[in-house]
Structures are given as structure tokens and as C-alpha cells.
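After this line comes subunit A, so read on.
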Amino acid sequence: MAFHWTAIPRFIPQLLAGAQLTLLITLAAMALGIAIGAAMAAGRVSRFRVLRLLAGLYVEFIRNTPALLQIFILFFGMPSLGLRMSAVTAGSIALGLNASAYLAEIFRAGLNGVPAGSREAAIALSFSRLHMLAYVTTPLAMRAAWPAFCNLVISILLASSLLSAISVYELTGITNDISTKTFLTFEVYSIAALFYVALNIAVSLLLALTGRLLFPPQSR
Partner candidate 1 sequence: MNFALVWEARWLIFDSFLVTLYLSACAIVGGTVVGMIVALLRQAGIRSLNLALRAYVELFRGTPLLMQLFFIYFGLPLVSIPVDRFWAAFIALTCFTSAYVAEVFRSGIEAIPRGQSEAATALGMGFFHRFFWIIAPQAMRVSLPPLIGVYVSVIKDTSLATVVGYNELTRRAMELMLRFGHPLEFFITVALLYFAICYPISKLSEALERKLTPTAR
Partner candidate 2 sequence: MIEVKGVSKSYGAHEVLRQVSLEVEPGQVVAIIGPSGSGKSTFLRMLNGLEGFNGGSIRIDGHDLSVPRELQQVRRQVGMVFQQFNLFPHLTVGRNVTIAQRLVLKESKAAAEKRARRLLDRVELSEKWGSYPSQLSGGQQQRVAIARALAMEPKVMLFDEATSALDPELVGEVLDVMRSLASEGMTMLVVTHEMGFARNVADRVLFMDGGRIVADGPPGRLLDNPEDERLIQFLRRIGNHERSDPTPVSGAQPA
């Protein structure tokens, strides 16, 4: 088999556009995921049984069904309820809902990870409930949740490739498209793999940096 690496450069702009869309989808999904995930985490530790049950059902259902199916349900299924969305929108929302279930668990684990001692110390210092939440519980929970949060961002980034199955031209979609049109299968996929690895590294570095800023090691 002969390789045609020289043919690759002219596809780079397309691949870059795909990578950009991949990042955008990831960002949108994470934003939606954080909002709903926080609400679900709150629901799961709520005082009301019904809320706990509903939030639990939501989280467990999403975590135990394939993301691809969730995307199909939103893209193919919602129109039959009169809700028509573009593939990117439907896909991003599905991914966001998917992320929210995992985030709910991450947030909850973070809350559980706050040492009882810190809470007791705050009570002993007669912090108000609000002050305790603002100055003790939330910062400590966020710190505890941060590593898992970073891992989730990366897995959502990778999962955004599923949108290619509903013809969204993000990085994987573009790659498939170029591959089927040119038969440069090996070359195009190799380059796309590099793109993904580069995206991972870039996002991981950014998150590590953010982590440093948010949670300086000396305050540990």
C-alpha cells in the first residue's frame, strides 16, 4: 500500500474547522451539563424523598444507557413530539444531558468528600449555614471534585465524535467524509488521531492550569 501524505495538507483547513466544532460542542455540552448536574446533585442530597428519587432515576437512567442512543432519541425522537432541532443542537443537548448525570455524581462525591472535621470546626466557630456553604463546603467539595471533573471534560470531548452519526461535521465527521471521498483512509485517520491527541493535551493543560489557579497547592 502506498501512502499519499502529500495530499494531506490541503485537507488541514477542513480538519481544523472540524476540531473547532468539536471544541464548541464540548463547551456547550459541559455548560449545560454543569447546570443540570448541579441541580441533580442538589436533588440527590435533598430533604425531599420525591426529589431524591427523581434525580436518582435521571442519573441512573442516563449513566446506564448508551450516549449514542440518547443522541438518537433527541434527534430522531423529539420531532415526533413537535420539537425539531438541528443535528448540532440536538447532539449537543444530548451530550450535555449525558454529562449532567456524570457531573451530578462527581459533585455529590465531592460533597461527600468534605471532611466531617472541617464541617464540625465551622459549626464550632458558629458559622451560619450560608457561610459554611460558601466558605467551607463548596470550596472543599470543588477541590475534591476537580480531578474527576477534568477527566469528564476529556471523555465528553471524545464522545462528541458520536455526533458524526447524525451527520454533524465535527472532527470525526469531517474525517469520515474526507476518507470516503479520497480513499486516503490511513493518512486521514492518522492525522485526525493526532488532532484528537493534541486537543486532549491542550484541554488537559488548560484544565491543569485552571486547577492551579483555583486551588493553589499551598492552601491544601
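For anyone wondering why these and not others, all candidates are chains of the complex that A comes from, given by their letters.
Here, contacts are C-beta pairs under 8 Å (C-beta built on N, C-alpha and C of every residue); 3 or more make two chains touch, one makes a residue touch a chain; residues count from 1.
Being a predicted model, the structure only gives us computed values, none of them experimental.
Chemist: Okay, in this complex, which of 1 or 2 is up against subunit A?
Modeler: Among 1 or 2, contact with subunit A goes to 1.
Chemist: Would you pull the subunit A residues touching candidate 1 in the complex into a rising list?
Modeler: The touching residues are 1, 60-61, 63-70, 72-73, 76-77, 79-81, 112, 116, 158-162, 164-165, 172, 175-176, 179-180, 183, 185-186, 189, 192-193, 196-197, 200.
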